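Left out: one protein chain. Kept in place: all the others.
What follows is chain A.
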């Protein structure tokens, strides 16, 4: 748990209550020791947003703010799945085209075969599960390096998308529900309601944990920190919902455009779900253990192969979700869905957010933060009129920067012994 970072005198002794000061000092100490977490991503976001806002005032509009979410959604969702694979120190290069295959299945089921949207969604996610199982089996049971297995997948899935697309034509997705995912917004009141529920839920979890721990005489975070966290979340959600509820339409008489994009609560729900799985269940704990020391995990009785297969299943399923969102946003699926930069943006998002390429370290939240950075770069550079050539180069440089921050912090933490 990241929440307990406080000092303690003796393990069993009733300990001095940590203060706000010691909490902050601890955090600074950890950052200096190389445990920087999501700090680079957050700083990067602030810097990028400031720069783009100054250079292009149109960056800082409600309309563009809403665009950021729909533009970054697919990559972020794929990155969330990739975090699981990266936690084991593996890689999934096929996630991009896996999302393409799943999107193609979705389009075929809903448009060509004419089934309802939920059947299509189920078929797409099931395709993701099958793909992930196959990849995981080849990696864990046959013992082929994940790099090779998923590189082969990258090529093969590209071909499968082409075949499903009848050699290059695209299939449109016209189903109302599917189109709504990335193109419609929640009613403003519903946005406020969901934000309130989220903050209340977070507050309840935090306060209950605090009360439970202090009742048992365990070390807790200072109450001020707990409240600061809750207030921070409330502030961020409040501002975001407020801005998204502003009228974004150029001409209100023609069409009104306001509210939180539907894809935002979808991402938020998956973020909560996977964070819960990673942080609060023994399955999640075992993923970290296998990523940290496979042999130790094996000796502790953890079924390492099963964990390895399962993370590929999660990754490909999340790729399927990303593919559905991409299909929804484009209103169609074409042979390039999930291709070109999607995979590298997704890997970049996870790494920029602070997930280590060396395994054992990372959170699902990293994918969301990193996905935001990638989306801001993509969006801001576009507004400034740079060609996609420049965008690729800049994103590549940012990915390299993030990877070197990862490598440096790792070196630093081996030197100082904290990680």
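Keep this in mind: a residue touches a chain if its C-beta (ideal position, glycine included) is under 8 Å from a C-beta of that chain, and two chains touch if they have at least 3 such contacts; residues count from 1.
To be clear about the criterion, contacts and distances are computed from a predicted model.
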UniProt lists the protein of the undisplayed chain, choosing from "Actinorhodin polyketide putative beta-ketoacyl synthase 2", "TldD/PmbA family protein", "Sugar ABC transporter ATP-binding protein" or "Predicted secreted hydrolase", as "Sugar ABC transporter ATP-binding protein"
Among A:23, A:56, A:248 or A:361, exactly one should touch the missing chain; which is it?
A:361
Full-complex contact with the absent chain, from A:189, A:212 or A:388:
A:212
Candidates A:80, A:106, A:241 or A:289 - the one touching the absent chain:
A:289
Which residues does chain A use to touch the chain missing from this display?
1, 4-13, 33, 212-213, 216, 218-219, 280-282, 285-286, 288-289, 291-293, 295-297, 299-302, 360-361, 413-414, 416-419
